[in-house]
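Below is a slice of the complex: some chains, not all, each in place.
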Amino acid sequence: MPHLIVEYSANLPAFPEAQALAELNAAVVASPEVAHEADLKSRIVRTGSFQVGTQPAQRAFVHAQLRLLAGRTPEAKQDLAERVAGVLRRLTLRPEGVLVQLSVEIVDMDRPSYIKEQL
Amino acid sequence: MPHLIVEYSANLPAFPEAQALAELNAAVVASPEVAHEADLKSRIVRTGSFQVGTQPAQRAFVHAQLRLLAGRTPEAKQDLAERVAGVLRRLTLRPEGVLVQLSVEIVDMDRPSYIKEQL
């Protein structure tokens, strides 16, 4: 059931999307919180229209949002966030002179109204 | 006030975006939870950079997120999710050999800080 959405700013052109998808999914489904590997649906979006703060400095960002059904413990959520951050930290190449912010957010999804099925 | 965001993976090239928007909006605004039909703002995004799980199998997904001001009953939220799922279930054509996961999520939006106006 988890959904993983990674956004990154277009001034990180070397970000390896396919490799990141493969490694992120491997890291997240290895968590005991994910029942079946096929449950994880991940996507990566490059954003061309962005601004970090108000200074003209060279700044970039990579942000991941992992959405799971509500009910996980704080520890489980921290572990999942660290799994995602670990991969992104390793795979994000910092261009010369660019400051890159990395962030990971865990979102609880409303469980009673969630619908999931295979077509 | 509701916002509907549908994402689908690019290996579902026959997904009928315009028809889905029309039928989703008709189904959702027919709910007693939506005061005015014009309140519903829907969009569909095709995602080209995605991965479902860790296996090389042919896998696709369609995911909808319906964001409403907080305060609906669990029953109302389940009904809204089913309205969305019903349309997507009917309109998503499954390519030969591809497994398609369909999911629908209802999100509560913070009511006191929400701003809405017509320009």
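To keep things simple, chains are lettered A and B as they appear, and every chain counts its residues starting from 1.
Throughout what follows, a residue touches a chain if its C-beta (ideal position, glycine included) is under 8 Å from a C-beta of that chain, and two chains touch if they have at least 3 such contacts.
Computed from a predicted model, the values in this text were never measured in an experiment.
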Given 2 visible subunits, total identical subunits the whole complex contains: 3
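To be clear about the criterion, only the chains that are shown with their structure count from here on.
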Angle, in degrees to the nearest 5, of the Cα rotation that carries subunit A onto subunit B: 120
Intercentroid distance (Cα basis), subunit B paired with subunit A, Å: 21
Residue ranges of subunit B touching subunit A (in the complex, touch as defined): 7, 9, 47, 49-55, 57, 59, 61, 63, 74, 77-78, 80-82, 84-85, 89, 92, 94, 99-108
Contact set on subunit A toward subunit B in their complex: 1, 3, 17-18, 21-22, 25-26, 29, 36-46, 67, 109-110, 112-119
